[in-house]
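Have a look at this one.
All protein chains but one are shown in place.
A and B are the chain letters, set down in written order, and residue numbers restart from 1 in every chain.
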Amino acid sequence: MGRYVVQRIALSAIVVLLSMAFLGVFAHLVPGDPVTVILGPRASEALSQTVRAEMDLDKPVPVQVWNFVVGALQGDLGNDFVSGLPVTTLLAASLPHTVILAVASLGLAVLLGVPLGVYAATRPNGWIDRITRVISVSLITLPAFVGGLFLLLIFAIGLGVLPAIGAGNFSDPVDYARRLILPTVALAATWIGYIARLVRTSMLEVLGQNYIRTARAVGLRDRVIFYKYALKNAIIPTVAVLGVGLGSLLGGAVFVEVIFSRPGLGTLIVDSITSRNFPIVRGATLVIALFFVLANLLADLSYGFLDPRIRVQGQSA
Amino acid sequence: MTNDDPQVQRLVSDLVARRIDRRQFVRLALALGVSLPVAGALLAACGGNVPATTGAVPASSGAGPTAAGAGPTATPAAPAVPAKLTLRLISDIANLDPAFYPASVDEAVSAGIYEGLVAWKPGTFEVVNQLAATFEPSADGLSYEFTLKEGIQWQKGYGEVTAEDVKFSYERIAGLTTPAIESPYKGDWSPHLKEVIVKDKLSGTIVLKEPFAALMRSTLPTPSGFILSKKAVEERGDKFATDPVGSGPYEFVSWTPKERAILKRFAEYSGAFAEYIGSPFPEIHFLPIENDSAADIGLETGEIDFGAVSVANIERFEGNPEFEVKTAPTLDYNWIGMNQEHPKLKDIRVRQAIRLAVDVPAMIDAAFEGRYMRANAIIPENMGLGYWADAPQYDRDVAAAKALLQEAGVSGLELSFTYTEETGSKVLAQIVQENLAEVGITVTLNIVDSAAFYELGKKLRERELFYVGFVTQPDPSWSFVWFTCSQIDIWNWQYWCGTEFDRLHFAALKEPDQAKRGEMYIEMQRLWDAQANVVWVSFPTNFYGHRTGIEPAITPHGRFLPHAFRVA
Partner (left out) sequence: MAVEASPAPQASRLDGRTLPGAQVLREVARRPAGLFGLVVVVGLLVIVIFAPQLAPYEASAQRITDRLQGPSASHLLGTDELGRDLLSRLLFGTRIALGVAFPAVLVALVGGLIVGIIAGYLGGWVDKALVVVMDTVQAFPAVILALALLALLGPSLQNVVIVIAVSFAPGYARVARALVLSTKQNLYVDAERALGAGDGRIIGVHILPNIVAPLFILLAMDLPAAITVEAGLSFLGVGVQPPTPSWGVILADGFDRIRVTPWPVLTAGLTLMITTLGFTMLGETLRDVIDPRLAGIRRWNRG
């Protein structure tokens, strides 16, 4: 088990370093002078010089990448072109809102998706199951931003029962929570569908297998079978999905933040693209990637606990 | 249903006991069949207090049927003063140094922090003393003697305001201090200012080299006339711009970029201008909200108390008894510009064709809901000076435009049209595109962020067609200066250098006779019109929505003065 953990962590660390290197070399991936590429129509003399200095563009490419990676590891992501403030400061202000949104959405998706899937599995092809299937498919194909717009239209503008903009302040948690409702639902919707389907399929798979039939024959109560074996088995792919799903969630968060005018990494990136403020784009992208890698690492590690087969494999590998 | 009805009475007692708020009261009353005027009267008679804070207010009202105007708004007996006043800015601040502020939002935040020798009486263009105890122009207009009021304190412990500070502030913008600064507002003082002589601690004289007609109109009462603490500027250096020190009723507390700027009441305020302002708010918060829809929603939910509302939503706020909308005409102007040095636009017939091909009234309708005044030249009537009443108005004439293009031997012309995210620009750009397509010109649209738009220097020579608006101060010279020869590659994006135009501009700056000045400005507009390098669009009007309960202070040129707001 220990070996498996170490393996996974090492792999994640490598990916993180590579992501940093990737972003370090990013500006050179597009043909043309990096300064003009970055600044686009903003390329005045003064600003070009600032950019050159800020991003070490006069030095050879490997040195630039090295400097960026070393800096990133120490928590320095450069300074933004417009105000000269350190990128990390700007990110730190926006990050909590995005993280809370993502975690809340995942939580909601699990909270609603798992029971839905379980219930559908208990009565396969019953009407709940059919409805769940229809709903989950519809939800899966509802992109977060369309869902967000519809929710805004119906609940905030049409009925006026929920707030339409802003995240509020941490000093007023009730208000903050209220403003979190619509964006969270918009983001979670797709995943409720996926998770429900996944849980249902995995459970049905397990329930059909031999060892379950044996357990039944031996007299173990249905309920025990259900929760101890079937559900547990369904959790592994669910966790896998969630780990990967966080990436999609973070992508969707960009839209939801824009639609509900919430502060966060998404709004930051979009604003920075239009103002050609590349260090912020780069820094925010890195932070999001880091979260994604972290989430997947946690997902991978939790397999180890959940599935003894992996644990054993890890030891012998 | 009369007021004796027990249900209505119960409703009223709920209201008084504050079990329900005013909005719920109105809704429930209407549901019970009480008519709106009566409900309003009940509210006024027995109504509860104004909500104590601007923070967590119940979500936006689907105030449809109840919002049918009428009904007096509640005027509580003794208004509780909210702890803070929250105002919207249409973009984030960047620099609060009066010598370098880039946009009107910086001006708005600075207005409460700094003071000048003189200032406008809020709501007017009448110049009254602010920090000056006495202010005496000489007969020939070349020297202005002033004495400062006694005991005016700088914020943040920088001591007393002295004549040295006056000298420093004005000579600094003029570029006469060492080290010299290059202020974009240098033209407000230079080359007219000779020096400021300090006589003693509290008095001195402003000495000019030549008469300066705009001094009292657009220099002294504006940020270029603000007095800064010499010690604070020298000590804080670059940081002064984001941590300023003034003598005004509000001092700077903090700025979280893209989120909030905070001012708080200056406890040791000298009261220099107290006769005209008496803002009761302990704190003023500024929220930069670029998106108009988001700002409208913020106003409705109570997140902000006051802010520019999008033209599309004016009616909704006007129809809602909880809000008021103030109409604030400006002296600003927006236009479609043509770079006449660009090979494609060098032929004047092409430019004239473009001028005849675009549909300005349609633009004003679609982009500004028809609420802005159409402009035919740069100076609006409200300027009070230099208004060209007989300016030609170019109505759309597709046939004439096509004829001109044919005469110029031009066909299949392709042009780029650059614009920013400003209100209505996107819509306007698409109208221009359609209009010009009809005369055979293909237009590619090019949206650019504001900072990029203004920052280009020599690269501007590549620009072809563009749409932009400038703000101005209440003197024609302020509007014209950006289009003189010296502004080529800076702000003169039409790339027109008119010798006579320039000569008139500088002569008018020195002309003491108002009538003659006016004539010169009209002549300048005539010369400009002949060049056909702009299509004037409109003079914007600002619409400020605010919740009833506060009384904003708005200038005659459409700006707001946060430090002069009151509780209604």
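Operating definition for what follows: contacts are C-beta pairs under 8 Å (C-beta built on N, C-alpha and C of every residue); 3 or more make two chains touch, one makes a residue touch a chain.
Everything numeric in this text was worked out from a predicted model, so none of it was measured.
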(message) For the chain not shown, which residue from B:365, B:489 or B:523 touches it across the whole complex?
(response) B:365
(message) With the missing chain put back, one of A:128, A:181, A:204 or A:240 would touch it. Which one?
(response) A:240
(message) Counting contacts across the full complex, list the positions on chain B that touch the omitted chain.
(response) 292-293, 296-297, 312-313, 316, 362, 365-366, 426-427, 430-431, 433-434, 445, 447
(message) In the complete complex, the non-displayed chain touches which residues of chain A?
(response) 14-16, 18-19, 22-23, 26-27, 29-30, 37-38, 40, 137-138, 140-143, 145-146, 149-150, 152-153, 157-158, 240-241, 243-245, 247-248, 250-252, 254-255, 258-259, 269-270, 272-274, 276, 278, 281-282, 285, 288-289, 292-293, 296
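Criterion: only the chains that are shown with their structure count from here on.
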(message) Per the contact definition, I'd like the list of chain B residues that touch chain A in the complex.
(response) 55-56, 59-62, 94, 256-259, 289, 291, 294, 297-298, 301, 303, 421, 448-449, 451-452, 455-457, 459
(request) Under the touch definition given earlier, write down the residues of chain A that touch chain B in their complex. (result) 40-45, 47, 82-83, 85, 90, 93, 156-166, 168-169, 172, 174-175, 178, 261, 263, 268, 271, 274-276
